[in-house]
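Complex shown without one protein chain; remaining protein chains in place.
On to chain A.
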Amino acid sequence: MAAMTIDPAEQPRMYQQTLLQDGLCDLLENDKFVDCVLKIQDKEFPCHRLVLAASSPFFKAMFLSDLEESKKREIVLKDVEPGVMGMILRYLYTSDINLTEQNVQDIFMAANMYQIPSIFSVCVSYLQDKLVLGNCLAIFRLGLLLDCPRLTLSAREFICERYQVVVRDQDFLQLDPSELALIITSDSLNVEREELVFESLMDWVKHDEKSRTKDLQELLHCIRFRLIPLDYFKEKVERHQYIRFSQEIKEELDLVRDAHRGRLPKPKKLSRDEAKGGEGSEDEEDGDEEGYLPGILNNNPRFGMFEIDLILMINNTGTVAYDPVGNECFVVSESTEIPKNHSSLVTKQNQVFVVGGLIYNEEDKDDPFSSYFLQFDPVSSEWLGMPSQPNPRCLFGLTEAENSIFVVGGKELKEGEHALDSVMIYDRQSFKWGESDPLPYEVYGHGTVSHKGLVYVIGGKSESKKCMRRVCVYNPTKFEWKDLAPLKTARSLFGISIHKDQIFVVTGVTDAGLTCSAEVYDIATNKWSEFTEFPQERSSLNLISLGDFLYAVGGFAMMPSETSEEPVPTEMTDIWRYDEAEKSWTGILREISYAEGSTVLPVRLNTLRLTKL
């Protein structure tokens, strides 16, 4: 079986072990040398003392001791179910164990009780593997209870990573103070703002005001108040109902106030530390890091605070993020699974999707073709395959509203390459693709954005390849398409983005060729007006709204090539920012090779997870 992969040095050991184990098992089966019987309730398990003693310090000690049990053949065990013991013995003789959700806890407890390290580790690995939102708190406590650091830490990591979701769990409120402290002292809490940690702590206290207010003072040391803006601190912290009336807490919070003003207490105030000796172990961590500063002054940012706005560039060679503020690039994913011609989408919740490419499924006779549909998983830096999109197409619009992802119009990827009016939606609750109300007209190369639950479809080309001025909006709650004020210039393949409640349309292709003109739509008044021209005529420009700025990335321009004087479409890889005060476009990066063939999205990502380039 696995013999081929075995290290030659390990071989003899491996043979011997297998042999020994099989031999022992054989002896047991044939009832040879059996010198003890474990009696549990009314079931009996014959076995060998030698094996038990070798596998478990507990039995070793028992058999070596002078207790009468050591002499008797029959050993009565309590506090364990016969079935559980049966599985444990089977494991000892065959290394075979069948852990399930139902039995793992029993086996774990038994392994702990009878000190069988091998099974204990197997159970730990099993539970580690099975960590999900619903049980992470339970497993965390289990780890603490059985004093198993590996399990506790991995559960804690899991909880910290999903802290904002876990705190909504009713059972978060059931944690013990020490357990809570262990979580909220962690640097790896995935929260953007410290206020969230403070609020979760207060919710926890509120759940059982009477008994928990006394723990509050200590637990407040886990909150990094210096990371909280002063306004919030004054309004919500100092005036909080549990804090207002406590003199001791006030004194400590005054330290924070001082720190905000730039006055830190002398780092080596031993007497202070002693005075707060009761702070308990949970605070030590912080204390150490900060030298001798009180833990309440800890200002190390949490893991989640390293999240920043980035320009994400996705293409078939990898995914790279650019930080326009710090002028830095990060590798987001090295995956090359992305289809070459795709559209990408970032949702309000900052989830990134990609639709495109072509899959052929032989088994589906009716409709063998579909498109890839992928979601980015920031934790593993991989693209996850989602249900593929039926009815594949190109030059379509991609956007989201409510619980749906919309694929609007586009050109068929079949012979004929007809323009389409159909709209596919992906329902994120049922994980299914379906059909939505079709557009009132066929269109491709249009712009699609969504705003406040409405889907806007702008411009594009009709079946007859004519550019259109038409603008439509779809209301998913009314199942209805409606016409809006048309574009000033009929165009397709332009840059489009929603920025400050306005839709910006920049450059693109008109019936007469490329354009550098731009226009802006005010959603509230249903009016288009001229907007600052882009410095160059382009098509397929990527327009994104990031932070407070509008950025334009790449696209195609007509440039004379090296070989001929005739201008040919050339892909650009520059980044521009719109300066509102100056009403002009400013180039901020002449060339960024990662933009080549990419779709560009504004995202927030945690830079700690990314590798700098």
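Keep in mind that, in the parts below, a contact is a pair of C-beta atoms (placed from the backbone, for glycine too) under 8 Å apart; a residue touches a chain by one contact, two chains touch by 3 or more; residues count from 1.
We take it that contacts and distances are computed from a predicted model.
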Hidden subunit of the complex - UniProt protein name among "Large ribosomal subunit protein mL38", "GPI transamidase component PIG-S", "Leiomodin-3" or "DNA sliding clamp PCNA": "Leiomodin-3"
Of A:R13, A:K43 or A:K250, the one touching the omitted chain in the full complex: A:K43
Hidden partner chain, touching residue among A:S188, A:Q351 or A:S381: A:Q351
Candidates A:D79, A:E363, A:E415 or A:E565 - the one touching the absent chain: A:D79
Touching residues (missing chain, whole complex) on chain A: 22, 25-26, 28-29, 41-44, 78-79, 81-83, 86, 90, 94, 96, 98, 101-102, 104-106, 109, 113, 127, 129-130, 132-138, 141-142, 144-145, 147, 162, 164-166, 168-171, 174, 176, 178-179, 181-182, 281-282, 347, 349-351, 375, 377, 384, 386, 403, 427-432, 434-437, 476-479
